[in-house]
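Quick one: the structure is below, questions incoming.
The complex is shown incomplete by one protein chain, all other protein chains being positioned as in the whole.
Chain IDs A, B and C follow the sequence of writing; residue 1 opens each chain.
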Amino acid sequence: MSCFQVRTDLALEARESIGKAEEELRGVAVEEYDREEIQVHITKVVISSKNGAKAMNKPMGSYITLEAPAMQEADEDYHREISEELAGQIRSIIPGAETEQSILVVGLGNRDVTADALGPGVVDNLLVTRHIVREYGKAAYNKERMNMVSGIVPGVMAATGMEAAEIVRGVVDQTEPDLVIVVDALAARSTKRLNRTIQVTDTGIQPGSGVGNHRNALTKDSLGVPVIAIGVPTVVDAATIVGDAISKMESETGEQMRMFRPDRIRTMTELNNMYVTGKNIDEIIKRLSYTISEALNIAFEL
Amino acid sequence: MSCFQVRTDLALEARESIGKAEEELRGVAVEEYDREEIQVHITKVVISSKNGAKAMNKPMGSYITLEAPAMQEADEDYHREISEELAGQIRSIIPGAETEQSILVVGLGNRDVTADALGPGVVDNLLVTRHIVREYGKAAYNKERMNMVSGIVPGVMAATGMEAAEIVRGVVDQTEPDLVIVVDALAARSTKRLNRTIQVTDTGIQPGSGVGNHRNALTKDSLGVPVIAIGVPTVVDAATIVGDAISKMESETGEQMRMFRPDRIRTMTELNNMYVTGKNIDEIIKRLSYTISEALNIAFEL
Amino acid sequence: MSCFQVRTDLALEARESIGKAEEELRGVAVEEYDREEIQVHITKVVISSKNGAKAMNKPMGSYITLEAPAMQEADEDYHREISEELAGQIRSIIPGAETEQSILVVGLGNRDVTADALGPGVVDNLLVTRHIVREYGKAAYNKERMNMVSGIVPGVMAATGMEAAEIVRGVVDQTEPDLVIVVDALAARSTKRLNRTIQVTDTGIQPGSGVGNHRNALTKDSLGVPVIAIGVPTVVDAATIVGDAISKMESETGEQMRMFRPDRIRTMTELNNMYVTGKNIDEIIKRLSYTISEALNIAFEL
Partner (left out) sequence: MSCFQVRTDLALEARESIGKAEEELRGVAVEEYDREEIQVHITKVVISSKNGAKAMNKPMGSYITLEAPAMQEADEDYHREISEELAGQIRSIIPGAETEQSILVVGLGNRDVTADALGPGVVDNLLVTRHIVREYGKAAYNKERMNMVSGIVPGVMAATGMEAAEIVRGVVDQTEPDLVIVVDALAARSTKRLNRTIQVTDTGIQPGSGVGNHRNALTKDSLGVPVIAIGVPTVVDAATIVGDAISKMESETGEQMRMFRPDRIRTMTELNNMYVTGKNIDEIIKRLSYTISEALNIAFEL
């Protein structure tokens, strides 16, 4: 399960741990605003220096986060207003968004594990057009300009024996898209971000929090074309949640406990390879998948 | 999701919290042994008095627990040796197991949430025979004696608008089985029981830990026929795990924290309606479902 | 698989085989019109006498058919215009549609066989409200008047050992809805109706084309409350198609073949228990399910 092998943190959370003065010093630009009419809070973090990347423990690039509490709730048209806002944000970091191009959408994760089925769900709902345009031309859509959209769900290593990155590299080499968009379920540091936060970044997917395992990277470096990653935190690492709960109780009670880092908690307890998720996660994933696939469908229209 | 609405504790865990002297005093008989050749540890708890029921916070009846760590691992024939042992234990508490009867197997839980899909998975793999025996007679199976087996997956209230118990009562009234067997994913108090423990009890399903909400009960009282419940803990309540982690760290570090009960943790933090489960839960549920359905298929042979 | 055990013909097709004079004589009233702006052709057949029922080989009652060729094609909002028209037609035969009531929607068919998964798909997308209204009142929806909607997928006899009708009767007895709506995939007599025709009738489901097997009936008689059936033909019996092809070739070639009835064809060939369906049936069923569930959601609003 990609979201669990990889500790994919939100830039938003990384940023909370460094001070504002440090931000400016280090080449980390932050912009925040509310889209009140649709109740979405947007944060853009741009890391433009190596120092900034080091401070944030994130690669250089843009990170756009939409916080939309409404996403957790049912909605007749699957929160189309959020899809539209997200589409705009995605277009803002697609290189040459106005030009016709070929785009491959990759749905990472495990279709058989509810909290990890976001990526596959998005590809299921995606409007793929590449085969039609190639066979019948743009006329099939009565359009003069069309992107060619394709989609793949590479599956998880336990089921395929291959890393998702191997499969994606192969497909990129064969079909030569101009852009890859990767959708994945993420792990957050706290439950308060869960299922309500969408992160869009032009830095692709960095396995192992950018530390180490570059075999698995899905980035411009590894694929040869720009890679945009879209992620929603759907789980929290169980050890992290224990640590967070302890901190919270410390601050609320004033009582002092020795602070345990998740690593320590993991070894002391049996929480390794365990994660925390919500009880109505099936409905939430179904809705989130639809909201994001609609955003992509809108963003890909020319 | 039934396993999460209902705090279904294991009798095994309930028993750990009371002393041995108290056990004997109160009419709680415990028998334990190992089936070494198949690496299964069996515990039988019989609660025969109201005092015992109160001490254990469990209704009077028999609770058989198989602890089989091997179940967590892949196996070519889905741990047939465990299926056979489990079949024997199930038969030991089926009233009139040697007599032909009509048996309804109920698979509680939510097919769309991996950790809660155990019950539906068991019914999917079950050998149902009722319709064949009714239409063609036992001759269809070349047998002189046959049980008539039927199965139902009532679904979850969020999807049906009805309590599983309403649906099951209706089906029992219409089809008049002699026995109901309910299979469900349970919540354990600690991760060490997860996915390796099967509990079989003749007390049925007690919503709200037997306290209160009898609308949801699936018991001899509510259905009018004996009800055997088979459960496997596949999740731990997130607040429980935080509490457990704190206790463990206290005892390991010698450091004293104010002990928090799960209720307190739940209100102080955001862990309400959250649960903890393992990362390869899809494969585990697939295997467990097969092991239990095979056990039922074996137990139902005459 | 319900649609295949039961030879559910369309009233529309039954009517094509009798003359117009006979219609009037026998108490069969037919009304036809086009809703041009949404490209839907509507036919209402009302059978008001026993003679009419005999001539049509259908029980007395109303049969409304929407022919909507567009349904076979992809559409951004799942043909909402058809959902709205269908909602109106459904309301027109719901007894007391303006009154608050409790409605049970039954999704017949087999989730695991694509062409038969229409009923389950409709229930999956349905807005169920009964449990919320019962627990929190209509206030939960900010409404003064609400129907209480519940849904069930009884499954197929091969999987449950029970007839769908047994399960539905049990659920109706327990939950006492005022109205039952049954959704099912049908068998048509020719491929030209396939996946583009929706039939709504107040006569419920008549197993065995109304001839015989009343064990399986889902009607006002068998359930005690009004039953509306909604069906879409998604398959054609293979023997029927051979017979139809022969007739068509006879008339086109002028060549005379001895006309074979499907029964004869079935015994002469190996077409028993075989059916014909289209190649992109998965996408069609997904869309149809959504169109019908939306129609129900609209029809149930007060």
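In this section, a residue touches a chain if its C-beta (ideal position, glycine included) is under 8 Å from a C-beta of that chain, and two chains touch if they have at least 3 such contacts.
Everything numeric here is computed off the predicted structure, so don't read it as measured data.
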Residue in contact with the excluded chain [from C:28, C:94, C:241 or C:299]:
C:241
Given A:171, A:227 or A:298, the residue that touches the chain left out of view is A:171
Touching the hidden chain in the complete assembly: which of A:129, A:190, A:240 or A:289 does that?
A:129
Touching residues on chain C - with respect to the absent chain:
1, 4, 110, 112-115, 158, 190-192, 238, 241-242, 244-246, 248-249, 252-253, 255, 257-258, 260, 265, 268-271, 273-283
For the chain that got dropped from the picture, name the residues of chain A it touches.
123-124, 128-132, 148-153, 155, 157-163, 166-167, 169-175
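Here is the rule we use: only the chains that are shown with their structure count from here on.
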Check the residue numbers that chain B and chain C use where they touch, and answer same if over half are used by both copies, otherwise different.
same
Interchain centroid distance [CA atoms averaged], chain A/chain B, Å:
37
Cα centroid separation between chain B and chain C, in whole Å?
39
At least two partner chains per residue is the criterion; list those residues in chain C.
none
